[in-house]
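What follows is a short report on a single structure.
Yeah, one chain of the complex is gone here, protein chain that is, but the others are all in their spots.
Take a look at chain A:
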């Protein structure tokens, strides 16, 4: 696996994240109703979007692993799931802070919140499955099957939760006002910068897992 790109992207991510903080606390205006608490939104949205993207990567990598049996895809799926669980966990926490000030409750039955929580549960189970002592091949296959089943369930989870009840704000809905231009620019920049951090985390974990595979193979074949 090529790893040369990780260091430069990590170096770019650091000032980019610092620039995000400037945009969040200096450039973007303070929201009139929610006040300073609204600033959590600039972290919450990128976390939620990149966690969903991570789970999508697990889905694609799982299909590709079953098709090609290339260990790279299994490692990529595992790394994406780890990062996805971390980011969705943080998205849930920041979402709760938002919900407490916006809706007056820490938790409510909202499609996006519920879908994120359900995905967090599913992929946490997926990571437990990956931590079990199975042969590498068997573990990769069963994880891929669970990775595919988990993602195809997401639209139904979302639809069923929406049928139950919804109060989530439509962030980019221009008909209902949406965001101020400064806020929109800030949130888009944050999404891009979080993307750099996401790429570094997934790349690093994938390369660590590839190294771990190599060590396992060396040990198995008594080459060390």
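Miscellaneous remarks
We adopt the following convention: a residue touches a chain if its C-beta (ideal position, glycine included) is under 8 Å from a C-beta of that chain, and two chains touch if they have at least 3 such contacts; residues count from 1.
Definition applied: contacts and distances are computed from a predicted model.
Per its UniProt record, the hidden chain corresponds to "Cytochrome C biogenesis protein CcmB" from the list "histidine kinase", "Pyruvate dehydrogenase E1 component subunit beta", "Cytochrome C biogenesis protein CcmB" or "Response regulator". Of A:17, A:60, A:93 or A:141, it is A:141 that touches the chain left out of the display. Check A:37, A:60, A:93 or A:118 against the missing chain and you find that the one touching it is A:118.
For the chain missing from the display, the contacting residue among A:23, A:40, A:83 or A:157 is A:157, taking the whole complex into account. Think of the hidden chain as still there; on chain A it touches residues 66, 114, 118-119, 121-122, 124-126, 128-129, 132, 134-135, 137-138, 141-142, 144-146, 148-150, 152-153, 156-157, 159-161, 163-164.
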